[in-house]
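Complex shown without one protein chain; remaining protein chains in place.
Each chain carries a letter (A, B and C) given by its place in the written order, and its residues are counted from 1.
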Amino acid sequence: MDLLEKYNSVRKHSLEICAPLQKEDYVVQPVVDVSPPKWHLAHITWFWEEFVLAKYYPGYKWFHPRYTFLFNSYYNAVGERVLQLDRGNMSRPTVDEILDYRQHVDECMNKFLGGIPQSAINLVELGINHEKQHQELLYTDIKYILGHNPLFPPYRSGFSESQTNEVDHSFITMSEGKYTIGFQGNGFSFDNELGVHEVSLPSFSIRKSLVTNGEYHEFMKAGGYKNPQWWHSDGWEWVIENNIDSPLYWYSIEGEMKRYSLAGIESIDPLEPVTHISFYEAFAFAEWKNMRLPTEFEWEVASDYFAWGKRWEYTNSAYLPYPGFTKEKGAIGEYNGKFMVNQMVLRGASVVTPKDHSRKSYRNFFRPHLRWQFNGIRLCKK
Amino acid sequence: MDLLEKYNSVRKHSLEICAPLQKEDYVVQPVVDVSPPKWHLAHITWFWEEFVLAKYYPGYKWFHPRYTFLFNSYYNAVGERVLQLDRGNMSRPTVDEILDYRQHVDECMNKFLGGIPQSAINLVELGINHEKQHQELLYTDIKYILGHNPLFPPYRSGFSESQTNEVDHSFITMSEGKYTIGFQGNGFSFDNELGVHEVSLPSFSIRKSLVTNGEYHEFMKAGGYKNPQWWHSDGWEWVIENNIDSPLYWYSIEGEMKRYSLAGIESIDPLEPVTHISFYEAFAFAEWKNMRLPTEFEWEVASDYFAWGKRWEYTNSAYLPYPGFTKEKGAIGEYNGKFMVNQMVLRGASVVTPKDHSRKSYRNFFRPHLRWQFNGIRLCKK
Amino acid sequence: MDLLEKYNSVRKHSLEICAPLQKEDYVVQPVVDVSPPKWHLAHITWFWEEFVLAKYYPGYKWFHPRYTFLFNSYYNAVGERVLQLDRGNMSRPTVDEILDYRQHVDECMNKFLGGIPQSAINLVELGINHEKQHQELLYTDIKYILGHNPLFPPYRSGFSESQTNEVDHSFITMSEGKYTIGFQGNGFSFDNELGVHEVSLPSFSIRKSLVTNGEYHEFMKAGGYKNPQWWHSDGWEWVIENNIDSPLYWYSIEGEMKRYSLAGIESIDPLEPVTHISFYEAFAFAEWKNMRLPTEFEWEVASDYFAWGKRWEYTNSAYLPYPGFTKEKGAIGEYNGKFMVNQMVLRGASVVTPKDHSRKSYRNFFRPHLRWQFNGIRLCKK
Partner (left out) sequence: MDLLEKYNSVRKHSLEICAPLQKEDYVVQPVVDVSPPKWHLAHITWFWEEFVLAKYYPGYKWFHPRYTFLFNSYYNAVGERVLQLDRGNMSRPTVDEILDYRQHVDECMNKFLGGIPQSAINLVELGINHEKQHQELLYTDIKYILGHNPLFPPYRSGFSESQTNEVDHSFITMSEGKYTIGFQGNGFSFDNELGVHEVSLPSFSIRKSLVTNGEYHEFMKAGGYKNPQWWHSDGWEWVIENNIDSPLYWYSIEGEMKRYSLAGIESIDPLEPVTHISFYEAFAFAEWKNMRLPTEFEWEVASDYFAWGKRWEYTNSAYLPYPGFTKEKGAIGEYNGKFMVNQMVLRGASVVTPKDHSRKSYRNFFRPHLRWQFNGIRLCKK
């Protein structure tokens, strides 16, 4: 696929994700980490405008003088912006106005991509991958919006969060040795995957299948949320302060434990990989099992030997730079580097990760208490 | 007008107020005190369902089993409810679903009002007045939503918040004496106005006209927001913590002070009554003038002698029960009585008060820091 | 007693109150409203220095250049000050240094009072009454400090918070009429009691005795803290947020309800007047009894007919200025006036009110959620 096709395909897909929504669903921001879908649609459009068209497309006319203020997410180098927590307070621009904005930018981008200079190609690739990241966030944010509504409206009936479940609880053993880490290919990767380097790993054993709902339910029934011994100190505080006693989206309805999925309220399939748990919960579960989470390096070197892609998998690695990591100059340099503190690395991909947007060197990251992503648990033996 | 006509007229007007809105405007709740317009439309419908149809209309079928949970505002006797601060997190039911809900209730109410039993008439009058109160809130909440949007969209061009301004700064002097306070008529009143009683008042002088934007601007320029001497201790804390330095909706744009009105961004008319100030600001302004605010009793007995109705006028009276005040049994008893602490009384009416919804005995009340209502300042001499 | 004797007597008494304390007890501030005893000792000393010696005593030498910053409580006109919530963070000056400070000021005051100018006499009277107010606070703050320590150390064994209890639950009925309110005498009063004026009162009945522990316990057992119907909306929120289920200092110890008094942990005497309840609780109790609290005017006119002085008695009156109230110029004007919002009036006096510091026109005031004072409940019939 050439760049123009790729561009148009990814742009079209963002709208397809939103197709089942009502206008009202585009607007709300129930917690600070969950952005309104119309904000996502506008922000990913602004990214093209700010970083590509304004810089590389001669004579580009900005669609609206205030949209940079409204739709800049976190780039300090670009100037002031709306506070993240105020995104859900803004009824305007409307969805229709944002669709006009998208059309304006798409038209210019189509003209531009016809004769794109070599120097802009990497930026366009970055923009495409940026939009794919927001496509995953659209799914998880929509799930949060609908799944916290007391009416529990489905996003799309029949949507499957698990596909088939082949549960193989056996372990793969990797031998001690020196392994190479980092992205080594020709395609796109983020700057945080670069810096190929060697790590020395002791021998370890990692499980083929993810932890299932059924296994996690055992943990709950064994008092997992009532005993601090398996928890980090911070994790236990989080449990107590927030009265946590199950994964996010699990609801006890008339005495039975159910869960909200993008298809609506459903029974819990005990063989499906558990999801919507925090790093703290993943860690405590592993402790309870007398096992542990893999490091991101262990995960990367073992990943050829098991199936992955249904859940983002917690590692016990903090998100830190690889040797030799350097940021780009200017606003684009803010893409990854400035988040390299207070976050844990997740590896793999999930059921809502766009196609062609996963690879074994991909480093996803979140704060340890967050649960609204489709994350899961893979165990290592101690 | 008979009760049925009154009902249909007030119901129609609620929708007319919302006519200029976009779907997105119906959804957001930028601060806890400002409810989404669709919530108002649903809540005033639920009031009819809960308090009239469910009790007096044989065989009434509830429109939706969860709507009481969603649209109960503050009636504890009715059961659990969504937290007030979560109203803006709920994209569903949609505006269209709420309009269906209104239609269902209106059809039943029309049938019911055709043969209404005597015992239900007062309740229907209360419901009509309740809906009128929410009509005023619709205006002020819509103003907050649009007036805090960085794009400052107008609600309706040409909307006048002031009408003509006849400014007469002379004072009326009322003589010392015993005066009668409270509602004495045949029409509707709230329970908090009842309990006619006598008060002894010393002689006092009250100004014919409200404080104007121009006068208030003088206060600002004289350092009104920088000197604690004119403020309550709580008021000064509020100024400091919130960096208050002007009325709400006043914005300095390119060096000139402007204000957002329901017609959009406008110049400030120095002769228009100032509005969107807190009790703290009203009090400090009066102190700066070496004057004071009237008590609610002074206001009531002097009100025949000046024009009122453009702004809710702060009094220096706390919202407390009149002698002999009693609450009704059950949920309706929660209408007024339980708010009689931590609030100040405002008298009069404003440009967005519905017709036939004002009288000199009407006791409006708000917490002393709130500013989103169309309130204003009338001065008494010390 | 002449002014010098009065001065020395009140100064001595402040130290007597602190005599049972350990050095460590002088330092802590467990909540923002409770000040460290050493802060009180220094603040009441500073008051003499700032308002009397510095102004009226020629050539007065300030004891320490930073003490105004440290020991100013709330007078904005005097300049910047330590945040109230930081009082308990300051280990220095030590108790001994503060005692030196007291001695320095006392020596100067003794010289000064020997030849005091007429113009300073009122100020000295105010200072004496100011120190008496802090003596009451010393008791209540010490009680809070020791009564929230897990070891529950007694302040002074044998200290009685109730004295004898003559319980007469009969009611006095006052007839409708015009009554005179406010301080009318020759002695000292605060500015908030001045402005003698008439009020018209309907007939009412008020109980001779205060509500007892036994009666309050009945309220608790009847679900008083579990049913919102008796509570203000704000009061109910306060109950829920703070898990309130009994008066302050009531502890369930091995299944039995006990209370901490200044004498240590004790059984609860059912005939003693209940204390350490908030305005919200007092109001809810009265509602549950199908009665009400008196207004401050009712209390004042009926107070000649019942015994009072064991508990500060809640009224259902907000703390607002009497007609004609004016503040003094400068810092002294901040003494009372700036607190006339968001507070309820209490009348009477308590077991820890200093002698000669009570009169029927005295207006005490606190925010409605506070409980650390010795307050109580007197009922009126509805």
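In the analysis below, a residue touches a chain if its C-beta (ideal position, glycine included) is under 8 Å from a C-beta of that chain, and two chains touch if they have at least 3 such contacts.
Model, not experiment: these values are computed from the prediction.
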Which of the chains on display does the removed chain touch in the whole complex? A, C
In the whole complex, not just what's shown, which of A:H232, A:K258 or A:H357 touches the removed chain? A:H232
May I ask which residue of C:K12, C:R66 or C:K381 touches the chain that does not appear here? C:R66
Contact residue for the chain not shown (choose from A:G224, A:P247 or A:P368): A:P368
In the complete assembly, which of A:S9, A:S252 or A:T326 touches the absent chain? A:T326
Could you pull out which residues of chain A are in touch with the chain that's been left out? 74, 76-77, 178, 197-202, 228-229, 231-236, 279-280, 283, 316-318, 320-321, 323-324, 326, 333-334, 338-342, 344, 368, 382
Residue ranges of chain C at the interface with the undisplayed chain: 22-30, 38, 66, 69-70, 82, 86, 88-95, 145-146, 148-151, 153
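Just so it is clear, only the chains that are shown with their structure count from here on.
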Tell me which chain's centre, taken as the mean of its C-alpha atoms, is farthest from chain B. A
Measuring centre to centre with CA averages, how many angstrom lie between chain B and chain C? 36
Where chain A touches two or more other chains simultaneously, the residues are none
